[in-house]
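A protein chain is absent from this complex, but the other protein chains hold their places.
Take a look at subunit A:
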Amino acid sequence: MIKIENLHASIDGQPILKGINLEVKPGEVHAIMGPNGSGKSTLASVLAGREEYEITEGSVTFEGKDLLDLGAEDRAREGIFLAFQYPVEIPGVSNINFLKTAINEIRKYRGEEPIPAKDFLKLVKEKSALVELDNSLASRSVNEGFSGGEKKRNEIFQMAMLEPKLSILDETDSGLDIDALRIVANGVNKLKSADNASIVITHYQRLLDYIVPDFVHVLYNGKIIKSGPKELALELEEKGYDWLKKDQVIEA
């Protein structure tokens, strides 16, 4: 589905990603872990199309298309979804209204008719129930005055509404209480299919108890320094990252 090869990205001349290689196939869940500042959010942003980053080397193909050639909106329309680590508040823009616009622009891109109002409302009802998002939150301004947990839930609600092929969840578990974590994870699991895939960025094994990954990768200093099965996450939880960092120095 997505193939990232030797991806290098920098901001203001400062290299952040230093040669990422990663392939995700349909139906797979990949977890990315790694210490603070290692470049996880940067990778997510680069994939979503944030323009501040300069791609200095490498390539990303998404379903056979050169992803780096597309603007952020076209990537979303192709089926990439980023659940932000820090969702922005947008006062005055209603969640529902913007989602309707989003859905219709995506449909238009795919040569489809706008969604009938009735179907849209049905979708909102169904998907907000999935993540147990209060109806009033769905119609409020985007994230404005939402609690940390509500913002994260809203991200998953939007993901459910847009039905992406590849979802990238950037620390969607941070700031969630146990119940919310379960709800969000359940939501993600229910949306899982053989045709879509996800990249789950997290610091905690806890989330991976719910969303079971097929692969776990460790990102450190802009590179994936280790990949393994889901058990790797447990090992990391136990031992931290230091043992890997040491390896890294030796390798270098």
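Everything that follows uses one rule, which is that contacts are C-beta pairs under 8 Å (C-beta built on N, C-alpha and C of every residue); 3 or more make two chains touch, one makes a residue touch a chain; residues count from 1.
The working rule: contacts and distances are computed from a predicted model.
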| item | value |
| --- | --- |
| Which of "Spermidine/putrescine transport system permease protein PotC", "Fe-S cluster assembly protein SufD", "4Fe-4S dicluster domain-containing protein" or "Iron transporter" matches, in UniProt, the chain that is not displayed | "Fe-S cluster assembly protein SufD" |
| Selected from A:162, A:176, A:219 or A:233 as touching the chain missing from the view | A:162 |
| Identified contact with the non-displayed chain, of A:55, A:72 or A:96 | A:72 |
| Among A:2, A:46 or A:99, residue touching the chain not depicted | A:99 |
| Residues belonging to subunit A that touch the chain removed from view | 48-51, 71-73, 75-77, 81-82, 84, 87-88, 90-93, 97-99, 101-103, 105-106, 109, 141-142, 158, 162 |
